[in-house]
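Left out: one protein chain. Kept in place: all the others.
Chains: A and B, in written order; residue numbering restarts at 1 for each.
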Amino acid sequence: MALLETKGLTMQFGGLTAVDNFEVSIDKDELVGLIGPNGAGKTTIFNMLTGVYKPTKGSIHIGGEDVVGKTPYQIVKIGGARTFQNIRLFKDLKVIDNIKIAYHHDINYNVVSGIFRTKKYWAEEKKAYEESIKFLEIFDMQDYADTLAKNLPYGKQRKLEIARALATRPKILMLDEPAAGMNPQETKELMETIHMIREKFDIAVLLIEHDMNLVMGICERIVVIDYGKIIAKGTPDEIKNNPDVIRVYLGE
Amino acid sequence: MTLLIQQFINGLSVGSIYALIALGYTLVYGIIKLINFAHGEVMMMGAYFAFLAVIVMGMPFLATLIFSMVLAALLGITIERVAYKPLRKAPRISALITAIGMSLFLQNLALVVFGATPKVMPTVIPKQPINIGGIQVGTVTIVTLVLSIFFMIVLDRFIKNTKPGKAMRAVSEDKEASVIMGINVNRTISITFAIGSALGALGGVLYSVAYTQIFPTMAVMPGLKAFVAAVLGGIGLIPGAMLGGFIIGMVETLTKAYISSQLSDAIVFGILILVLIVKPTGILGKNEKEKV
Partner (left out) sequence: MKTENKKTYILNLLAIVALYIIMKVLMSQGILNRYFVGIIIFIGVNIVLATSLNIATGFLGQLALGHAGFMAVGAYTSALTAEALTSEALISQGIILPNLVVLIISMTLGGILAVLMSLVIGIPSLRLRGDYLGIITLGFGEVIRVVINNLDFTGKAQGMSGVPILTNFDNIFWIVVVIVFILYTFTNSRHGRAIISIREDEIAAEASGIPTTFYKVLGFSTAAFFGGIGGGLYAHYISFLDPNTFGFMRSVEILVIVVLGGMGSLTGSIIAAIVLTILPEALRDFAEYRLLIYSGLLVVMMVFRPQGLFGTAEFSLKQFLHKLRYNPILSPRKEVKDGD
């Protein structure tokens, strides 16, 4: 069964149809790219998938569960995690605390144990700490555990944001223009990180991206939209040679 | 029936004062997304300016109005430059605390300068009731209503038809884009504060003429109610502030007349809670979600 499946997804703002009948299905271990020119409706799709907007019509299923009308945090619990185009970290907190916050629901003690620091509190906090460190090790960031997030270099901040999203144990990871603002070196590292994620985690990835090289380089399937409508679907090679895509991207 | 109509007209008059003050909140909120808590105090200062103009300088009513509005505009610009401008990029809570600080600072400044004893506003408008078809209406009520509506029309024209007015709309729509379009954002924000403060002062003068007393904390309640009016109509929307002001004024007057004068404040805040539950964007607001 597909981890993410949308049917007839439509979003209207007043009279304007921003997204029209968007359909996509992503399976486990798949990496799908969503591209399109500025204003094509990519971010609107993202906002619907993550619960920021409620679609006018259509359905969204994550891991088989209907998520239309759910709030963003409920969708995270169901298994849809995201990153933001302009990185959003808990800047004044330590790197490890950024991860621990995403672990929130896996830490199991109530307010009273938290206040009076029962055995359970210590055990669960210890577990949370160890898990978070393990997680940072996967991303080779364990040395930064006690660094404040705002003091990380740009590429590492993006990495931390992806790590934080993965720490919520998602079924699908949605990346919103992860290469935005990166230099070629950082973009290269990002591609390596995405490869690594696909090796180590059993998840689906949806990537919105502007950087064509990145998308062509790592996605096995690409969906192209323009004016809110899907104009092409296929492998990178098919997309590269699709006349509609060329027209949209290069102009006539 | 005549009594009800009379109350209705009183409500409109009180409401027009709230609307004037609410406009200042909404203009500033629209442009820098800040609840300008000090706005009520600008209104209070406006009343003191008018008092000085009448008592010390012996100005006639219209000159008093203009004097007070100009000084309040300058005060508004100064507040923005000194207290808010340095915090434009700071966390919202810092700016809000500054606004609260500024509000109290002005209140206490007035307390030190003018003292706690209320000053009595002299009768600048002759107070004989006018009889229209059996309905008694005070001159103050009529003057208030006429002046408020006049200035609201002026504001509307200004925003729609003049260059600085259009700049104000552009900046409240998208600050970054306005910079690119060559709009002087700092000047536009100053103009907004000037206009909002002048309208607030007008409200203050009319309020002090209607209630005859001027004291440092006089603006706390009307300021709060005007803010509720702005939220009720849709914060950031100019017609919303006017509509909200009239509604609040009406509700307050009718509550005072028919239910209880003590409860009227509580009812106004009950309305605020209700608006936040039912339609937080206000009556005229569009249901738009924040972009992420």
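One rule holds for everything that comes next: a contact is a pair of C-beta atoms (placed from the backbone, for glycine too) under 8 Å apart; a residue touches a chain by one contact, two chains touch by 3 or more.
On a predicted model such as this, the values are computed, not experimentally measured, just so you know.
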Partners of the unshown chain among those that are drawn: A, B
Residue touching the undisplayed chain, where the options are A:V19, A:V32, A:L136 or A:A165: A:A165
Hidden partner chain, touching residue among A:P72, A:G181, A:G217 or A:G234: A:P72
Absent-chain contact - pick from B:M1, B:V56, B:I180 or B:I277: B:I277
Contact with the hidden chain (one of A:A81, A:V95 or A:V205): A:A81
Residue of B:I17, B:M59, B:V231 or B:L284 in touch with the missing chain, whole complex considered: B:V231
Touch residues of chain A, complete complex, unshown partner: 50, 71-73, 76-77, 81-82, 84, 88-93, 97, 100-102, 104-105, 107, 109, 111, 114-117, 119, 121-122, 124-125, 128, 164-165, 167-168
Interface residues of chain B (partner: the chain not displayed): 35, 82-83, 86-87, 90-98, 100-105, 107-109, 111-112, 220-221, 224, 227-228, 231, 262, 265-266, 268-269, 272-273, 276-277, 280, 290, 292
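Criterion: only the chains that are shown with their structure count from here on.
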Euclidean distance of C-alpha centroids - chain A vs chain B, Å: 45
